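Of the protein chains in this complex, one is absent; all others appear in place.
Take a look at subunit A:
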């Protein structure tokens, strides 16, 4: 067995995934068999940055200590559950005990103990040492259905109404879930659907049997949720991306719901004049011309990767240089390779996590724009205004990218300076006086062929819009160096030096 390395891990473990699913249910209390660190990082620190929640109110640790590592965690678990009862924290609530990497490490399997303590409670062996957050979420959804849903549903019960639709998937730690959910809900209702359960995000554990009431399930993510939808046994669709992807989705959903095609088409037509109008306007404007001249890289959940590839690549014609989805396939770059690629040549737009943002900062890739598209990384995405999915997502992404273009123009179009003014930036007060730099000479300086080739090669590494400015400043810097050395022409060595000085 060879040891594999991870750089800046992108996916968390099954314990996290499961707790992020179970944590959505207001009528469930989760006890994690964990040292204080696993509790704090998930329940207090990270979820505050992914979901903007002050803390997870229904999560309690057994607080594994050194003696528990030696003797087992049973005593700690009994004490924790007793204390929760004393505080009244379990009143009217179900209880699930979840294992963590550390408790699995010492084989603390409490399946039987949990049943003894509370016959209604359940133990979830999270397999955190071996499974990632996506598997953890999938298994937590299956567990909820198996224990709290299916037993209360008559086999072969038909849907309660042919118009009812489940939305499965949105849970804690899902990037941008509120905005995407809002858009998908709007689309479903737009073609005559009625929302049954938003599971687990807006559901209670007790409502789980009602999943069977729906006629159709819309699965928000490809990363997880499809297994539950399959088990429920209703037709399922994945949430859509892009103008054309969303249109197909609406027609398909409409037909599954038995909505008259005319009604579906009327909704689409209305959307074209409203939600999608900016896409049409920007497409007809000069802004869309830029899309053909830039490239992007996408690091995100599987749904976002495929959705952005389809919208930006197939529908708008932007070059997708490379991508890497979560969970990652073997043919996609891991973070070691992503870092290498971003250091070597950063695309104009990089959708990603804080990891990609760090790699761009490491290589000083100032001409690239980072756009948050996945966790890890602290970012508040709690409003309904930032979707990636659906028609509103298409409009939002297009608007976002065009605004980044404007930023790029602001930052990189040439100004009459070879070097930026000295002094600390961003401290208010009047701008510092311009630094006395020798004015670029009006005379044209000859360049050797090797020097010109090197200049072009260097410019190739710069995103399109920034090239005019980059070529100009590099040229001026090289010529100035040559003049300082009293050279007649710009040589390859001079260009190399100018590049190494960061011109």
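We take it that a residue touches a chain if its C-beta (ideal position, glycine included) is under 8 Å from a C-beta of that chain, and two chains touch if they have at least 3 such contacts; residues count from 1.
To be clear about the criterion, contacts and distances are computed from a predicted model.
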- Query: What does the UniProt entry say the missing chain is called, choosing from "NADH-quinone oxidoreductase subunit A", "Chlorophyllide a reductase subunit Y", "Sarcosine oxidase subunit gamma" or "ABC transporter permease"?
  - Reply: "Chlorophyllide a reductase subunit Y"
- Message: Among A:63, A:122 or A:259, which one touches the chain that has been omitted from the display?
- Response: A:63
- Which of these touches the unseen chain: A:83, A:281 or A:407? A:83
- Listed residues A:38, A:237 or A:498, member touching the removed chain: A:38
- Message: Give me the subunit A residues in contact with the hidden chain, please.
- Response: 1, 3-9, 11-16, 35-42, 44-46, 48-49, 54-55, 60-61, 63-66, 68-69, 80, 83-84, 86-87, 100-102, 104-106, 128-130, 132-133, 339, 354-355, 357-359, 361-362, 375-378
